[in-house]
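Working notes for the structure below.
Here the complex is missing a single protein chain, while all its other protein chains stay put.
Lettered A and B in written order, each chain numbered from 1.
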Amino acid sequence: MRIIVALKPTYDVSQLKFDSEGVPLLDTCPVTLGEADKCALEEALKVKESLGATVVAVTVGQSEAHIKGIKDALAMGADEGYIIKIKNAWNISSITVANAIARFAVVTGPYDIVFTGSGAGDTHSSIIGPMVSALLGYRLVANADKVEVKEQKAKAKCTMEDGTYNYEVQFPAVITVTSEANEPRIPTLKAILRSKNMQVKEIGPEQLDLSVEEYKDIKVIKHMVERKRVIMEASDQKSAEESVIKLLTFLKDEGVI
Amino acid sequence: MNYEFSEEEKRFRESVEEFCKRYIEPRWVEIDEKGHIPLDLIKRLGEQGLFAIPVPEKYGGMGGNMTLAAIAVEEIAYHDPAVAVAVYTLLQNGWPLALSIFGSEAAKQEILPKVASGDAFFGIGSTEPQGGSDVAGIKTVAKRSGNKWVINGEKAYISGVREMSELPEGGGYFLVSKTEKAEWGHKNITDFVLLPKWHGKMSEKVKPTVYDEIGRHGISTGGFKIEDFEVDDEFRIGEINKGFYYVMEGFNIARVLVAAATIGSARWALDKGTEWIRERKLFQGKPIASFQGVNFRFAELYAELEAAKYFVYRAAWMVDNTYLTNSPRFKPRDLDVPVALAKMKGPETATRIYEEVLKWLGAYGYTKESNVYRGWLGTFSYTIGAEGSQNIMRYVIAREVIGKEYVSHTG
Partner (left out) sequence: MFLPGRELAEKVSGLYGEIYYSDLGPFDPLAYVSALYEVASSFSADIAVFPCTGKGRVLAGLFSAKNSRSTATDVYRVESKENSLVVRRLVYGGKAEANLELNLPATLCLLQGSYAEAEANLTSRINEVSKQNQSCRVEFIPKKVEGIEPDKAEVVVVGGRGIKTKEDLKMIMELAGLLKGAWSVTRPLAVDEGWSETWIGITGLTVSPKLYIGIGVSGQPHHMMGARSSKIVVAINSDRNAPIFEECDYGIVGDLYVVVPEMIKRLKNVK
């Protein structure tokens, strides 16, 4: 079996700060592979262990973070790792990213499964997996919380707004995996030492016949929600009672209770 | 000199950090409070490959080295400042390495894979009720009887006594014993692998007791009486009467990791302290970090911690270049001073850092809620001694640098 895992290093938004003008301080924000991406890789590695498969990790971008992401994937157990050399990877359109992954799959394929995370931690559009499925003509299972892979097909449990969907899909398929799907393995020393001599391979957009579309003039600033921010202190029983009385009065005045 | 860790070393440190954040950080306070490292955590540490790091793969080890072991122990201590888990881990790295250097093929094959997997414990059994630093003065005796040895004696202040009896396989010690007669001296000591519990069965000839300590509660300290315990000659470690020298080399190995644990815990304390002095505001909104009395002291402690860190990794590098390389650059005796420096500086720097951080925290630091006192008590145990008392470290440095003819144990 051959499996691709598409990974995206993302900003850890819980640590993202802004300057006084509301400009995000991206340079000092830590960048890592997201939880869902690691779960996607873990699913691929589980298949490698149970059924035997070649796992190829790929990312769209050429920054330090992208290279490290692929190296981490190799240390976790991926057989091969590639970066698709595109500058300003965080500023390109979703369709470019999806096309890059799809063309890569065609050029280096064929593949039985494309695993991706269900959504990136920073831009959370969650559309790349579905786009890749449409571009490749592969079947699609999206937002899988649980995946079971057999020789020719996969079963997956997905949670949506209205309930649970249990899918069974034949290969080739794109499966997007949520961060609930498993607990990604932490690379052991032996795995790290084994991956020491593995190279991160590079592939350029020309080799993929890919035209890169960058967003022009994206302006990103802090999202200020107008809120009243009336904060009360309740450090003891007395002040707790007083704050609760005030709060309930405010809410009545607002007309929400 | 290369002052940077290699990419693999950095990646390994990250993987240990990830492991600690997931499995140790959420539980370290409970481990210290309840006085118990859960067996499932020990198994996980084994499964993650954090035991027997420097032991060759053919004995079930990770085929790594002491630098990697020190990285693992340091990071674990950062996430378990009370150091119980870090100490458990360092023992499962240092003494298995010593066994893999000095032990018989049979003993290594029998014991090491089970230690690596987290099913068995292996530690050091040297200290006795009447003395620890005075190894030449031990009284436990091993008498030869055909192809066995019969051992009688008592050990005290030994780590892991309870863990050994709780783990499914069991475990034991690198035991230091007198050959035939208990006379003071360096040339009549033989070492053995003593397994009070093995294959799940506890021997009746070894009677352990566990002490109630003031800190580092997660890992047990205790003692045991040995009554006519029979050990196969193939579990003798090395040559008869050379045991003193083997255990001294073993102590050198373990001491590096002890120092690594103390600097990991101290780094946690200093990080906590840094956060606190930035946030704590007094005298009309001034952060206490802006007071020179505080920030000058911070700078001094930061410098000491950095220095202690370099001692640790330099000593680890030297151990690697003595035992774990095809072309050794150093002899075992060359390790005495570098290791003593690390083991002297590490715990003492940690103690000084904890004292100062507790002062910055003020009355809050004195409360159990702050948890900082747990690291203070944990690292302080290594200022008292363990794998080598602080005064013995001074003795070693003085003896080696000034000269043996000027410096004696007792003078």
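Here are a few things to note about the model shown:
Everything that follows uses one rule, which is that contacts are C-beta pairs under 8 Å (C-beta built on N, C-alpha and C of every residue); 3 or more make two chains touch, one makes a residue touch a chain.
The structure presented is a predicted model; accordingly, all values stated were derived computationally and were not measured.
The undisplayed chain touches these shown chains across the complete complex, A. For the chain missing from the display, the contacting residue among A:32, A:54, A:108 or A:126 is A:126, taking the whole complex into account. Of the residues in chain A, those that touch the hidden partner chain are 11, 13-14, 16, 18, 24, 93-95, 98-99, 118-119, 121-135, 139-143, 159-170, 178-180, 215-223, 225, 227-235, 237, 239-241, 243-245, 247-248, 250-251, 254-257.
The working rule: only the chains that are shown with their structure count from here on.
Of all the residues in chain A, the ones that touch chain B in their complex are 71-72, 75, 186-190, 192-193, 196.
For chain B in complex with chain A, the residues that touch the partner chain are 7-8, 11-12, 15, 18-19, 22, 48-50, 53, 62-64, 68.
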